[in-house]
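A single protein chain has been removed from this complex, and every other one stays in its place.
Per-chain residue numbering starts at 1, and chain names A and B are given in the order in which the chains are listed.
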């Protein structure tokens, strides 16, 4: 599939992988197995045993290695066979599996699918708020039967909230003064909207003091290549700055296959930070909205589009699509650049001839 | 798929579409959305929003239009975008969906999938009995995983009733004197059988006075292109004409895809017309026979045949197949004629050259 490879994708939440977990996930069509070595450090190797191709996640976690559940070969975090219980203990030379570079940062496990050396510094610091302990945190994972760009589109065109989430996340008043501003900041696509002087919508009614009836509402999205979105939104109360409340969420869309996506979401807030009740409410709200509104719509879209690129079907482009258009433009540029660099690197050298 | 297009297919029963219903149905591989405008008139448009291809039936019915459930574009019965809530109210020029001509007649909604102008007069008057209030009426819809011609075959070769429906719709005596007569009446294929002097079979035992033990049974089918069948059947009692009873049913098979079919059935009778109990019994009987006998058999046939034309497999032809052979012959003639007319219409004119 056409996708950026020398980049970081979120492969799991850190807490999905305990000391003995074998977590299998297909990423960019490759079967990956994640687990922790004895020191607790996460590693990722190919999930196919080179002996008879049993998926390794059906095996056992043993010390620093994974033991294949079929005939017991063991593979370490370096992908090499660390133990062959048969053959008088000799390890067959070709018994190895691919390895993938991981980084554990901000509560997530990031994976690098490309051939270039992974660079942890390329995980944007903007995601540090995922680990900010002054905020309340909720996170989750959803499997989506749709291409990952359709899931990014969903978030980068927040006009959908006015229709798909009407009455749940938005109120009718918001439909009238929606003015999104999309622009490019380096390779980041920003799309900001401000709605001053409206009644608090959706979850904000309960987030604010009861006497607050008018707020300056804001809702911004920032796309970071290849498919991560930061979404700050909330209410400012100009006459009483302390009465405002903010949320900030991160959304990571990792391609599983051409038409399926791993969706990792993480929501934070600066109000009612210690309230288990608010946690439960927001958690239920997000899960309900994602699984009963966004995901069914995106999956229906995918069914209609089929396994072709959205753009090849010549969609009508509205002004509200500006952010998604910019996003695809930047991503295409990055993928094309990566692929031409890769082609150059792999190009055979013309030997002994300068007429070429 | 190879099928007649400039013709009427039943797309729905009229009562399937209420004032706010958005009814999506795929017909001849095209995704169609049916709904009623503010005046109650049914309309059909393409079901794919031209913005981002969300299926429109996931949206809302608003006044005379359908509002896309994803970002709120609205489309009227003429297929044009009637409202764009974004872009300062300007309607994008290319934002339209296809439209289909409908007719509401005899309790059914008929759709015309071709490019020629639809002609309501081509809905055969023979179907007027569907709206005859002197008869009792039962109707239903079944989705069938088989090509529509296999479902037509089922009805045009009623010898199947003697085996597939043995003991339920037919009795053993009927097997012995089955003499179907198939013939062509214009483009209508008629297949009639008469079984004089037999015991009343199946449902007719309860339909007739208990003293009637011998009847002249008749069972006729009339195919109207492309895929509608009228089926009068019943019992005459020669010695007491008033003691007889008749049923008349209509069966409409509308291609969804090459291998799936919308099956609309409508059963009427002239006896026990006001009996809710008889209604319930006949209704249960039909549903049971169709869903546990006919449909499983036809779907099993489709599985065996696969996605090829039945005739390409060189089936053995029996005398009882005469009606289905005539039916395919007429239908092929009509499709070939339609396609050559269409090819002529689309043929480029050879400019400035008489040597062609």
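Before moving on, here are some points about what is shown:
Quick note on the criterion: a residue touches a chain if its C-beta (ideal position, glycine included) is under 8 Å from a C-beta of that chain, and two chains touch if they have at least 3 such contacts.
Remember, predicted model here, so these are calculated numbers, not experimental data.
Considering the full assembly, A:51 is the residue among A:51, A:214 or A:236 that touches the omitted chain. Considering the full assembly, B:319 is the residue among B:88, B:319 or B:346 that touches the omitted chain. When the whole complex is considered, the residue among A:6, A:67 or A:293 that touches the unshown chain is A:67.
Taking the complete complex into account, residues 153, 157, 159-160, 162-164, 175, 178, 296-297, 300-301, 303-305, 310, 313, 315-320 of chain B touch the chain not shown. Take chain A: the residues that touch the chain left off the picture are 31, 48, 50-55, 58-59, 67-72, 84-88, 92, 94-95.
As a working rule, only the chains that are shown with their structure count from here on.
In whole angstrom, the spacing between the mean C-alpha positions of chain A and chain B is 48.
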